[in-house]
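What you see is the complex with one protein chain gone and the rest in place.
As written, the chains take the letters A and B, and residue 1 is the first residue of each chain.
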Amino acid sequence: MSHDHRHDPAKDEGPPSEHEILSRALQELLEEKGVLTAEQVRKRMELFEAEFPQRGARVIAHAWANPAFMKRLLADGKAACAESGLDLEADRLIAVENTPRVHNVIVCTLCSCYPRALLGMPPTWYKSENYRRRVVREPRAVLREFGTVIPDDVSIRVHDSNADMRYVVVPMRPKGTEGWDEEQLASILTRDTLVGVALPKV
Amino acid sequence: MTPSATPSAYTPAPERRFNVGDCVRVRSAHPPGHRRTPAYIRGKKGEIERVCGRFPNPEELAYGFDGEPRRVLYRVRFRQSDVWPAYESPSEDFVEMEIYEHWLEPA
Partner (left out) sequence: MNRNPADIGGEAAGPIDTVDHGMKFWEKQANALRNTLTSGKVVRLDELRRAAEELGDRYYRLGYFERTTEAVRNLLLEKGLFTRSELEGKIKEIRGRYDS
């Protein structure tokens, strides 16, 4: 029986690295042992690629447009998403709200916990050792490296996702978005604004 | 409804030791093995920000045990000026994280 993936041309440039070969070997061995199927892995890849990354902006845009939903989102993120038909799978979600006095930023110092089922894969900088080392200790300096300056009278809350909760930032809705529909609102809610290293720009 | 079936961020923890607003200190222990209490927060004083509920103990799950009985998990808020010597900021900043009850003592 031949499987498609064994005849796929290499999708990355150059010869495969030792770890690429290892990863492929692990998967094929597990398929042979009946632990999983290539189709299951392919489906997960699809979810991460196509489905998860677009959810966060839609949920937050909906919260901006609908104050009652915002309240429910801030009270219990996972339940609010379930209400919108979004199964966050294992993730439990806490939405933290930016206000004129408070700015929130997310990290996982111990590994790379991130609300993947809401935002997709974390960016490389989020997983980097230097972000994990520094943002809990000097958030203002780190945010400046991202080009984000938080005013002096605004307090910063850094959330270290070290256990069972996952976090998403609810940015403040900027001026100039009055009357926008949810699709327009979602368009300014970039991934970086939902992690807290950027502010939405009109 | 079992906790895992409830679509919520929280599960009930009526038998918990701490409540929102309580001052707590993170234990200064340094046991080997898998822990989810970062080294930088051990020994620091903070305040219970919310009760997340009861979850299987990750320190046990990491080694193939079922993590039962569940432990109470809290969100604890710390003033950055209490965590880092010479923390400088124009305003009062905070670092917040989840800490399991067995890592906390009253402050």
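Here is the rule we go by: contacts are C-beta pairs under 8 Å (C-beta built on N, C-alpha and C of every residue); 3 or more make two chains touch, one makes a residue touch a chain.
Remember, predicted model here, so these are calculated numbers, not experimental data.
In the full complex, chain A touches the omitted chain through residues 6, 10-12, 15-17, 19-30, 33, 35-36, 40-42, 44-45, 48-49, 89-90, 107, 109-112, 121, 123-125, 127-134, 136-137, 142, 145-146, 160, 197. Residues of chain B in touch with the missing chain: 30, 32-35, 38-41, 58, 61-64, 67, 84.
Just so we're on the same page, only the chains that are shown with their structure count from here on.
Spacing of chain A relative to chain B, judged by their CA centroids, is 22 angstrom. The touching residues of chain A, counted against chain B in their complex, run 76-79, 82, 92-94, 109-110, 136-137, 139-140, 152-165. By the touch criterion given at the top, residues 7-10, 36-38, 40, 52, 55, 58, 73, 75, 77, 80, 84, 87, 89-100 of chain B touch chain A in their complex.
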